[in-house]
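As you look at this complex, bear in mind that one protein chain is not there, while each of the others sits in place.
In order of appearance the chains are A and B, and numbering begins at 1 in each one.
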Amino acid sequence: MFKTQVMEINMGPQHPSTHGVLRLKLGLDGENVKSCYPIIGYLHRGVEKICENKAFFQGQVWTDRMDYCSAVSNNLGWAEALEKLFGIRVPRRARYLRTMLNELNRLNSHLVWLGTHAMDIGALSVFLYTWRDREKILDVFEAFCGSRLTTTAMRIGGLQEDVPEGFEKMVRDAFESVRIGIQEYETLLSENRIWLKRTVGIAKLSADDCLAYGVTGPILRAAGVAYDIRKAHPYAAYDEMKFEIPTRTEADTYARYLVRLEEMRQSIHIVEQCLEGLPEGPVMAKIPKTLKSEVGEVYHPTEAPKGEIGFYVVSEKGGVNPYRFHIRTPGFLNVQAIPLMLQDALVADVVTAVGTLDVVLGEIDR
Amino acid sequence: MSYVYDPKSAPNRKIEMPRTAPVPGLAAYAADMKATAAAEEAKWQKLCADYETAKAKAESEGKEPPKPPVRAASKSDAYEMQWPVPKESQDQDLRRLRELLGGHVEESFEQAGEIVCQVKKEAILDALTHCHQDAALRYEMLSDMTATHYPAGLGFAFSVVYHLTSVRRCKRLRLRILIPEKFEPESATQIYPAANWPEREVYDMLGIRFKKHPDMTRILCPEDWEGYPLRKEYPVVGLGQREINYREDRSGILQRKAMEAAGHFEINAKPLKAE
Partner (left out) sequence: MPEMTPVQTLLIAIIQIVLVIAFVFVVVPLTIFAERKVLGFVQQRLGSTRIAGKLRGITGLQNRFMWGMGRFPIIHYFRGLPGLVGDIVKLFIKEDIRPAKADRFVYLIAPCVSMIAAMLVYAMIGFYPGTLFTIPSFIPLIGGLPVGGTIADVNVGLLMLLGIASVGVYGIVLGAWASNSKYPLLGGLRSAAQMVSYEVPLTISMLTPVILAGSLNFNEMTRVTATGLSPWGVIPLFIGFFAYITCGFAESNRLPFDMPEAENELVAGYHTEYSGMRFGLFYLAEYINMSIVAALASAFFFGGPWLLPFGLQRFIPETAFWIGQPHWYIFAVKIVFFLFVYIWVRGSWPRYRYDQIMDVAWKYLIPMTLVNLVLAGIVRYFA
């Protein structure tokens, strides 16, 4: 008498909470999600092809525009990959400043994530609070390189400029408000019953699944695997920093939230160490104006706020541009795992799952 | 419709195909070194010959003879950079892989602190299985996989690389295969499910199909896209428009006309099917 039918619904590419143009083809039985098929590519700009046709140093502006919420860590990964390819030794001061900018950037990215994720779940005010704190960090970026989002902060061989005067005070002022801010988010969310109901046990992804699907970053650490490339394969000045890798074992959305909050505190800690131990010296290595490559191939992984970002560069003999330029972005492999996270989920959990992955489509589609 | 480039309508869009196949490795490096040394020597010889002729000319004319040439010092010493040379590696993982795979290993070396193992194209599934399951190796995670197009390669057209990570031992390994055109390697999804999307991306961008892949469709480009963008013969769109003075072309009409003349609007502009 009655015929039931799975309703196929397209969440995205235009949808308020798919963070850009992610498209999820959902099969719904009422509110229950029966199937999920992520579709990407709506923001594909061909960054790899473009970088292959530009000189080595010209690729950086394209890395800015991949993950536009954390441009510095993209720049860092790009610069270090090419430095590894050319065997360039970066001055110690430049490495410290890079570490500092990278950690400021991690704070920035996590603040964006927290704001948007909380807004997906309905907590409107947290969004604006995080934006308030993020503004201070963006001011720091602006003071350093004149740009807020697309920083283009690195150069092959170091940094273009040293930090401006009063930079340290600016950073410390920003931290004061961010510290208070983090406390505020904790008061608003950590013990909020509705927040707990919406996040505890939702969008679980076990450690084995994480490893099998190449999921990295806070999601992997929230599943109990203390894997952080800053510790595993130290780059920049991370081998000289003292910090902890926050881990949880619950592997759910709430654990990821706690891990990211703790990472924000650790970032503040690292930046303060950098400020205290900042060595004197040049910020740029002596390198020729035009880089001409030999035959070589490197893959350089770094820890972006969203997970492992790796730059794979192949060079040819006498080339002035990369022969092959491939970017392993964290989001690309993380989004793969969305269908796994949506076992026995409701429509509202889809939004939570997308939010907890910290999806930025600019880096997924490249 | 496939990509046909008319050099008359878009002269600047002519594609320069690479003439060498820069697959990094010990043999390639040795050949490179030999070629570089030969080129240097030839250059030096030419300089000496030039000097001799110039000297003879100056003597005959009674002028002051030119300065004799000096061998230029290596440039890299002036800079803080040292090209990472591929070298033989004594890494225990590579040794173990050579033991397990035997004759299937074509080449294994270390460059810039990264260990690389090149295996025969038929043996990639074995290699991945060993890397994943062997107790001494245990690479739990496939970080990344991608491919490179070598149109000038001898006997191969693509190199496919797999970047494996051991989370427990904080170690990384690169597996590499060289495959000819139309060859379908085994899909790594059978061992590492993470390879699903990267393999789709490789198919989308370079046109390599993988055997036993669950869903071999395009991922970044639309389904009806033609051509494989990351192949070297694929043009960079926009090169045909360089003659336009953009100050005079605020409205973009000239650019549009140039693009129309170059046939840009015909690419992938099929009429939509009526529903």
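Keep this in mind: contacts are C-beta pairs under 8 Å (C-beta built on N, C-alpha and C of every residue); 3 or more make two chains touch, one makes a residue touch a chain.
Keep in mind the model is a prediction, meaning the values are calculated, not measured.
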Chains still shown that are in contact with the chain withheld from the display: A
Which residue of A:Arg23, A:Arg198 or A:His326 touches the chain not shown here: A:Arg198
Residue among A:Tyr129, A:Phe175, A:Tyr235 or A:Tyr254 touching the omitted chain: A:Tyr129
Hidden partner chain, touching residue among A:Ile39, A:Val61 or A:Leu346: A:Leu346
Of A:Ile39, A:Val61 or A:Leu188, the residue in touch with the unshown chain: A:Leu188
Where the unshown chain meets chain A, residue by residue: 7, 9, 15-17, 28, 30-31, 118-125, 128-129, 132, 188-189, 192, 194-195, 197-198, 346-351
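Here, only the chains that are shown with their structure count from here on.
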Chain B residues within the chain A interface of the complex: 18, 20, 22-24, 28-29, 32, 35, 75, 78-84, 111-114, 116, 140-144, 146, 148-149, 161, 163, 165, 167, 170, 172, 174, 192-194, 196-198, 201, 205, 218-222, 229-230, 234, 236
Complex interface listing, chain A residues touching chain B: 40-41, 44, 46, 48-50, 52-53, 84-89, 157, 211-214, 216, 225, 227, 231-233, 285-288, 294-299, 301, 308, 310, 312, 314-317, 319, 323-324, 326, 328, 332-333, 336, 365-366
